[in-house]
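Everything on this sheet refers to the single structure shown next.
For this view, one protein chain was removed and the others were kept in their places.
Naming follows writing order (A and B), and every chain is counted from residue 1.
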Amino acid sequence: MSGELLNLTLRVWRQAGPAASGGFRDYQLRGVSTHMSFLEMLDVLNEQLHQAGEEPVAFDHDCREGLCGSCSLMINGQAHGPERGTTTCQLHMRRFRDGDTIVIEPWRATAFPVLRDLVVDRSAFDRIIQSGGYVSVNTGNAPDGNAIPVPGHLQELAMDAAACIGCGACVAACKNASAMLFVSAKVSQLAILPQGRPERNARVVRMVAQMDQEGFGSCTNTSECEAACPAEISVSNIARLNREYLRASMTAEF
Amino acid sequence: MNALVRILSLPACYLSRLPGCGPLVRACSTSVGQKILMAITGLSLCGFLVAHLAGNLKLFAGEQDFNQYAAMLHSLGPALAAAETGLFVVFVAHLGLALSTTAMSRAARTQAYEVMESKQGVFALPQGGASGWMLVTGAVVLVFLVCHLIDLRLKVNPFVDYRPAVAAGAAGSAGGHVNEFLAVRQVLTSSPSRYIYLLGLVALGIHLAHGVQSALQTLGISHRRWNPLFRLISLLFAWGIAVGFISLIAWAHAVNR
Partner (left out) sequence: MVRVASETLNSRVPEGPIQEKWDKHRFSLKLVNPANKRKFSVIVVGTGLAGGAAAASLAELGYGVKAFCFQDSGRRAHSIAAQGGINGAKNYQNDGDSIWRLFYDTVKGGDYRAREANVYRLAQVSNNIIDQCVAQGVPFAREYGGTLANRSFGGAQVSRTFYCRGQTGQQLLLGAYQALMRQVSLGRVRMFARREMMDLIVIDNVARGIVVRNMVTGEFEVHTADAVCLCTGGYGNVYYLSTNAKGCNVTAAWRCHRRGALFANPCYTQIHPTCIPVSGDYQSKLTLMSESLRNDGRVWVPRNAGDRRGAAEIPDGERDYFLERRYPAFGNLVPRDVASRAAKERCDRGFGVGDSGLAVYLDFRDAIRRDGEDAVRRKYGNLFHMYEKITADNPYSTPMRIYPAVHYTMGGLWVDYNLMSNIPGLYVLGEANFSDHGANRLGASALMQGLSDGYFVIPYTIGDHLAQAKLPKIPDDHPQCVQVRQDAESRVNSLLNIGGKKSADAFHRDLGHIMWDHCGMARTKSGLEGAVTRIRELRDEFWRNLRVPGSGKSLNQSLELAGRVADFLEFGELLAFDALHREESCGGHFREEYQTPEGEAKRNDADFSYVAAWESHGVGNEPTLHKEPLTFDYVLPSTRSYK
């Protein structure tokens, strides 16, 4: 139950601020329980740094249940570490071996500037949602929930896409730093559901334009995003975005 | 590179002034629009490859049949020139879009990772399989194509002996034209052309292996049930084209021996 204990070398990106130049620092960590989560291992590192009078490593985290999308980290070159369908906060140290060196980097993308150490600014995602990732319905304006039936399988498809946690792993893992998986998940959810249909044309065109403006790369269909996505969003959503985009650009009246 | 991209975008600027086309051109200039155009131009080029391979397979049918086919093409005159021009435009557009989207992606990550590891498992090629080699294989195919045009369109490759083909043509074996059958055989058996061709065709196979299925995805042709079949067909198509052309090199060697 107490598990084995690991001795690790951590190679962590340290950067004092957005404008500062950063670099890697190596830290030795001893006696890491295999039952710890990856973030708890970083907590231990930070307590050790605190004891040594150094500044702890800054990293984003909040719910530690794999849902809020706050945590990030490129772990040995893989977004959220080696396990599929898992966020960093749900990754446990039993995935590592005694004596391992673990390289920890922040998400790297022009649209996600580093704020400090492993913390990046993902507000680009907010601006993409602002550009059209919603249904324009004011509070109080809604018809009865059952007024428009939604076939069960479509609802499931929409839910698959809606499960996106907005962590940015798709961008981080993509060799082009493309945000297509994120954008397509929201476009898909709202294109599938009848509630989102009235705005589908304008939505896809605006969200793609915003995505480009934020400086994300283009999609080369390598599917690395799907493999890295902790919510296991499928690239079939990207195909749906492309369809929506084609339709909108050929027919829309704007 | 940015200057190049700007020059390449000039046609789009002019096109957008056509009545009704402004919004469409704008839609095509986004990252998604550019990829869609790449998919369309790529698949068009695939269409050309099919026609080209079908014609060239006449080599197996023998000298007379092949030369008749060549003569038929020559007889098309202005239509052939128009088709060649169209092909050239499509090719340049495909290339220009490749450079443009690559530039976009390079700018999207200016600081590289210390380590980067795929989560997709094992690939036949490093760097995430064929998709990681599109620019490289595309460049190799471009080099191959230039050589190919020098060899057989212009027929000015100093390493190739065109005399038998010209002589046979003059003797009337190909209706007054150069004997294309002999010219092809000559090119395919000479060095370094045959090596360049072999390399170029392997690169083409890799390029298409990702390119075709990627084009389908970009055009939104995706279905949970059919995707595995789409992938299989794409792969078969890619290597069918590549192996089809490579078989001609093998044939030339066999005949020459």
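For the reader, a short list of remarks on this structure follows.
Simple rule for what comes next: a residue touches a chain if its C-beta (ideal position, glycine included) is under 8 Å from a C-beta of that chain, and two chains touch if they have at least 3 such contacts.
Here the structure is a predicted model, which means the values were calculated and not measured.
Here the missing chain is touched by one residue of A:Asp26, A:Glu54 or A:Asp98, and it is A:Glu54. Among the residues A:Ser37, A:Asn201 or A:Ser236, only A:Ser37 touches the chain that is left out of the figure. Interface residues of chain A with the unshown chain, by the touch rule above, are 1-2, 16-18, 33, 35-37, 39-41, 43-44, 46-47, 49-50, 53-56, 58, 60-70, 86, 90, 92, 94, 115-116, 119, 121-123, 125-126, 129-131, 133-146, 149-152, 155, 158-159, 162-163, 165-166, 189-190, 193, 195-196.
What we mean here is this: only the chains that are shown with their structure count from here on.
Here the CA centre of chain A is 37 Å from the CA centre of chain B. Within the complex formed with chain A, the residues of chain B that make contact are 23-24, 27-28, 30-36, 101, 104-120, 128-129, 131-132, 134, 210, 213-214, 217-224, 227. Remark: chain A residues 11, 13, 24, 74, 76-79, 82, 84, 103, 105, 108-111, 173, 175-178, 180, 205, 208-209, 211-212, 215-224, 227-228, 235-236, 238-246, 248-250, 252, 254 touch chain B in the complex.
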